[in-house]
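What you see is the complex with one protein chain gone and the rest in place.
Presenting subunit A:
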């Protein structure tokens, strides 16, 4: 095997401690050390063995486009290839393997029933350009899910097509822009974003052509309502608020904020990524919100790393509904039809356009509807109750060891937020996170939200049992106590992972993105 000299792996796992020698292979029992695909195999191996083509008199017409040198494909047999990727997959960490407490990500279990439904041929094998009378079932899924989303949020309409949370944000802001322009108020160029909002919110507003102004948070971690009201005026297009916010708190003044924004002629966008904490309990429409995206892939299962792509439908108030994007599904004379540019006509002439070429993430629609129907209305209410209960259990179990800056603000919502205050000099959140890896847990979200120094944001979701939470709490308590005592071994953690602590600074400053063959040879498979 050739030695990788490209700087890809600066550190090797700790081995050979005590009386046990390190293994010759570098493997640790059945946890296998895996080389890069370019470093295994050889130039004489291929997966498929073609007979040598007979020499022909044909002349190439490629001209200057003809390849001048081998392209460097790795040479592996089929079993070698299968093993390579299977081994790599064993080093991956996902929700099917263990607790995944990433705050803001809602890493809940993805029920297998969802997957079974999404794979039904009538949903998985359809083409977006098929005649609508051949896809009535698929359209009914979209229509029924849309009805659930509108009902759960207390809004007027929903655009199903956006393909992720931030894509939904953009959809909502574009609708706000279209509504303002229709009123002749396109001069409103400022969107207010509180510090406790998701980081994508200011990016979305800027992308849609707005200037962003920050609104500070109060000491208790909520929007400073007075500061927000003071900033409202004829130049403000709207606000983007995350509720529950990234401090894990419910914005109690939401109704008051919405009324003030509307009175000033603006619109209210709500980042609904944290809808999991309030689904079945609060209807955003009752809070005066004009547009909100729903992360189907969080609130209704299938988080990232859990099976599917994203999907971010946007619900609209009556004021924004005329500007919602195409297409949408309607039921006319017992048939489901797609309302598109040709058919929208006068009853949807104000639409700002289209977010995607077709209809959105069919696979996610099926999974989300399956999740909703299998839980039922009462089950969804239980989801948010249990998500909030689990987060508060973690918050109150650890607030004697870790600093909980907003602990005094009352119960949290779906995520528990801690700071690095109280850790020993020179120790930070990163050391706690790396220590958790040694304990077998994926770390929590770190250094976000920015309003808290050295933030640790833990979102357990409702799908973890009390036993799992207790194990995590014991591990985090132990690591936090080591960090408070200044245990030097924590500064070099993880010690039991396949790789020791990586040099993130070097990796960011001088990234090595392409493998370079230390000794170029004639390549196989070409």
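Operating definition for what follows: a residue touches a chain if its C-beta (ideal position, glycine included) is under 8 Å from a C-beta of that chain, and two chains touch if they have at least 3 such contacts; residues count from 1.
Operating definition for what follows: contacts and distances are computed from a predicted model.
J.: The complex lacks one chain in this depiction; which UniProt name from "Carbohydrate ABC transporter membrane protein 1, CUT1 family", "(2Fe-2S)-binding protein", "Glycine cleavage system H protein" or "Fe-S cluster assembly protein SufD" does that chain carry?
T.: Protein name of the absent chain (UniProt record): "Glycine cleavage system H protein".
J.: Which one, A:19, A:60, A:332 or A:505, makes contact with the chain that was left out?
T.: Here the residue in touch with the unshown chain is A:505.
J.: Among the options A:207, A:358 or A:447, which residue touches the chain absent from this view?
T.: Hidden-chain contact among the options goes to A:447.
J.: Need a quick check: the contact residues on subunit A for the chain that isn't drawn.
T.: Where subunit A meets the chain not shown: residues 447-448, 450, 504-505, 508-509.
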